[in-house]
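Let me begin by handing over the structure; questions about it come next.
Removed: one protein chain of the complex. Kept in place: all other protein chains.
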Amino acid sequence: MSTPQQDELRVAVVGAGRMGSDHVDRLAHHTLRTRVSAVVDVDVERAGTVAANAGGAEVLSSVDELLASGIADAVVLATPGFLHEEALLKIIDAGLPVLCEKPLTPDPESALRVVEAEVAAGRQLIQVGFMRRFDAGYRRLKETIDSAELGELLMLHHQHRNPEAPAEFTDEMVIHDSVVHEFDAVRYFTGEEITNVSVRIGRTTSRAGTVRDPQHVTVQTQSGLLADVEIFVNAQIGYQVHTQATFENGLVKIGEGSEFELTTAGRSGHEIDAGFVTRFRDAYDLEVQQWVDATLHGRIDGPSAWDGYATAACCAAGVAAQRNGTIEHVELAPKPSFYSSHTGSPALT
Amino acid sequence: MSTPQQDELRVAVVGAGRMGSDHVDRLAHHTLRTRVSAVVDVDVERAGTVAANAGGAEVLSSVDELLASGIADAVVLATPGFLHEEALLKIIDAGLPVLCEKPLTPDPESALRVVEAEVAAGRQLIQVGFMRRFDAGYRRLKETIDSAELGELLMLHHQHRNPEAPAEFTDEMVIHDSVVHEFDAVRYFTGEEITNVSVRIGRTTSRAGTVRDPQHVTVQTQSGLLADVEIFVNAQIGYQVHTQATFENGLVKIGEGSEFELTTAGRSGHEIDAGFVTRFRDAYDLEVQQWVDATLHGRIDGPSAWDGYATAACCAAGVAAQRNGTIEHVELAPKPSFYSSHTGSPALT
Amino acid sequence: MSTPQQDELRVAVVGAGRMGSDHVDRLAHHTLRTRVSAVVDVDVERAGTVAANAGGAEVLSSVDELLASGIADAVVLATPGFLHEEALLKIIDAGLPVLCEKPLTPDPESALRVVEAEVAAGRQLIQVGFMRRFDAGYRRLKETIDSAELGELLMLHHQHRNPEAPAEFTDEMVIHDSVVHEFDAVRYFTGEEITNVSVRIGRTTSRAGTVRDPQHVTVQTQSGLLADVEIFVNAQIGYQVHTQATFENGLVKIGEGSEFELTTAGRSGHEIDAGFVTRFRDAYDLEVQQWVDATLHGRIDGPSAWDGYATAACCAAGVAAQRNGTIEHVELAPKPSFYSSHTGSPALT
Partner (left out) sequence: MSTPQQDELRVAVVGAGRMGSDHVDRLAHHTLRTRVSAVVDVDVERAGTVAANAGGAEVLSSVDELLASGIADAVVLATPGFLHEEALLKIIDAGLPVLCEKPLTPDPESALRVVEAEVAAGRQLIQVGFMRRFDAGYRRLKETIDSAELGELLMLHHQHRNPEAPAEFTDEMVIHDSVVHEFDAVRYFTGEEITNVSVRIGRTTSRAGTVRDPQHVTVQTQSGLLADVEIFVNAQIGYQVHTQATFENGLVKIGEGSEFELTTAGRSGHEIDAGFVTRFRDAYDLEVQQWVDATLHGRIDGPSAWDGYATAACCAAGVAAQRNGTIEHVELAPKPSFYSSHTGSPALT
């Protein structure tokens, strides 16, 4: 084993709650070219527990302390939204790039102050955590819109369903916590700002507490495009986020049943991969990553040499069967006990 | 930026053809806790081109040279199959772990010699590149079989389609290059060896050259389970690898239309995610990886602070619309030119 | 052949245009217990052509003439909508049942006059041609709503797409000719009246002429339920009429991909028939109807005795194969030329 050569990004994660600890795990164990240099939380004990999952990460109690320490090249900000403005202004002042979980801040006035601070700083430092822009289906739809391959985009229909909302969920949270993702999606797909919003509420489910649910939100963009959102946070059926885009010459659906469904004249359906490279890309990546990790621990837990031998015997029998038109028996040497503890079945991740 | 601390696996890739260069790229740029320490090929020029994509990788011309150098902790073997036996015996002798692209070797006799050498070496060193075992659908089906949640597995039906085969493809290659994956899949799903194989060939496509295509292969496992394979290497429609498993109490289909389709009494269909963590897991991972990489290059190319501000303004309008039952206009401050070159639309990978 | 005994309904079809001639064909050749006794149109030549397709139907030029003749027990009214009021008032006055193609009349004032006339007549005589209420998917959804098996209905989303509209199509026709079906569907599903309507129009397709297309219509019913309609009459993709119903405990979709798609907790998909009686009901009906009709013409054009013989030989070979584990050859007697002109493949209807 060796010491790696290339540069790595030292990232401090501020906020050690659910999203923060998820990001620590992701950065430490599933992201290339980075490591977690610090976990920051006023609850230092919580920060310590999370940091323990990230090797040599230091534990700090405040953004001030972090910025004074100089141990981070960049920050992931995962505190509650009402604390974002103060932290962001300090981070901007320190000139550090920051991945800020949504929302940027809870209201447009404070958000605008952050924007103004960033503009004053003279370079972009902030990325906001609208993760849907990184989903394969959203990207394919965005690409389809931008390419104009189905003509101009005419209409968007969004459905956003959660299995159930917490008891304390409010009408305001429907907008701020859930519909906000659809606002960003409309802006992402169209490349335009939203110019107006309306909300209608009809029958509501008996399963909701104080929140009125479902609600029907309609927005319009600068060029006049209408997008509507069915938001239903107690839908029971699971988590489903679906968008249907209507174009001049066809439809695209994402997020329902399959990643990307295309409808053109006379036909609706799914795409078929062009080859094994795209079909099994994730499988190849996982195969190699798991092999590397098992090998670092002195183990082999994928398909074994025995699997290679047994399939070679099947192939030989298969070619004979092809030639002779018979049922060919596959004869194997006795299986060494050596292989018996080995499953050949890598753990599900 | 800093120098990382944790151990890394130094991997040599032997064979700089298509699969070898893919593995170099994967190891160098998409796999954690590893780096490519050497690229080995008798065609040193080709090895050099591939190594250039992997930072400090050395270029070597033979396995002997590699093993003498001591610069690799493990090997990925990606030469043509007929060269595997000799290389594997040397690598086993050197005690290095090896990820060997399929086939282990082209025939059962040589494969058994490799198995015997590994057994003699006293510990497992070889993993064979049956990458399907790492595909999400295959894993879900394996898990369903092992859990017996649908009762005992009774029957497997496989369909393997390639868009078209090279002109020189032969009947033997149908078995050795294509059906071999189904042999391994049957062994993986059942945890049993295959005991017999038969092949029937009926009408063949006019699109094939000398190969008879399609073919219908049937295998049986130790407990008597039948699995049949429709193999069609000039199917025109694309690359499609589909398995249907029949259980005592239901059916599962993988690879056709969706990752995992379940049929139980009276109903057939797809699953819905339980929450955003599973639904958007890949999106979160990609978001963070792209942010890390852009930040290492001094850039921000995901959703910007402006996106955060604009959605906050939409939310404020949304809450007002909810309360007033009106169409609320969204008023934004003038957009600083600062943000104008920024697309907020990360590149498709 | 014999003369039938049971009573038949003598129906006059008024209006010999597209819908009228379709109804004449349907009544004369595809409907039980009825016959077309008259075809009525001011264009007597057109009426004559249509009547020729209906055996002994008389040709008349006006509703007055029809009512004076006494040759109809009931009327199908298929003239343009603006002519409906006058005809309906006369038919009500004559006490005849009438199936009136939609619309009842083009505006609510005249429609109310017709309602008042029917009420004054003391019994129901008019059925309006909202044919969707007879579609299997619409009925299944109605049944699901009424049974409350998925809890209360909370929201309806309708999509109505035509491949393209005539050049002269107008905004008003979007409502009167297309959305009218969705208005009726909402009333049918909910059993409630619609209390308000709004329409929003955003980007419009370059393919439309003077009509603004698509449009987004929202209605609300007496209990507050919201239903929205995406109407797009130049959608290019074909004719697609889709409704999605959101319930407290699940979703139902009709008209898109399959007749009836159900989503409940964790799962989305299609139903499987309980047995061959439901699966092949239409096939049995068609089999017998085509056999009757062929027999009346002295022909047999379904599966022949030879088909019965050949399958019996296959079954005998199958049972032997089952017993012996061999490939059993099927030996047939020479096929009499007698059967050679016979296809066993009934014409598509």
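Order of writing sets the chain letters: A, B and C. Residues in each chain are counted from 1.
Simple rule for what comes next: contacts are C-beta pairs under 8 Å (C-beta built on N, C-alpha and C of every residue); 3 or more make two chains touch, one makes a residue touch a chain.
Since the structure is predicted, the reported quantities are computational estimates derived from the model, not experimental observations.
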Q) What are the shown chains that the left-out chain touches? A) A, B, C
Q) Out of A:263, A:289, A:304 or A:322, which touches the unshown chain? A) A:263
Q. Who touches the missing chain here, B:235, B:254, B:272 or B:316?
A. B:235
Q | Where the unshown chain meets subunit B, residue by residue | A | 151-155, 157, 163, 200-207, 214, 216, 218, 220, 223-226, 228, 230, 232, 235-238, 246, 248-251, 256-257, 263-266, 268
Q. What is the set of subunit A residues that contact the non-displayed chain in the whole complex?
A. 261-263, 265-272, 274
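Here is the rule we go by: only the chains that are shown with their structure count from here on.
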Q: Considering only mean CA positions as chain centres, point out the chain farthest from subunit C.
A: B
Q. What is the distance in Å between the mean C-alpha positions of subunit A and subunit C?
A. 45
Q. Where the CA atoms of subunit B average out and where those of subunit C average out, how many Å apart are those spots?
A. 49
Q. In whole angstrom, how far does the Cα centroid of subunit A sit from the Cα centroid of subunit B?
A. 19
Q: Quick one: which residues in subunit C touch 2 or more of the other chains?
A: 263, 265-266, 268
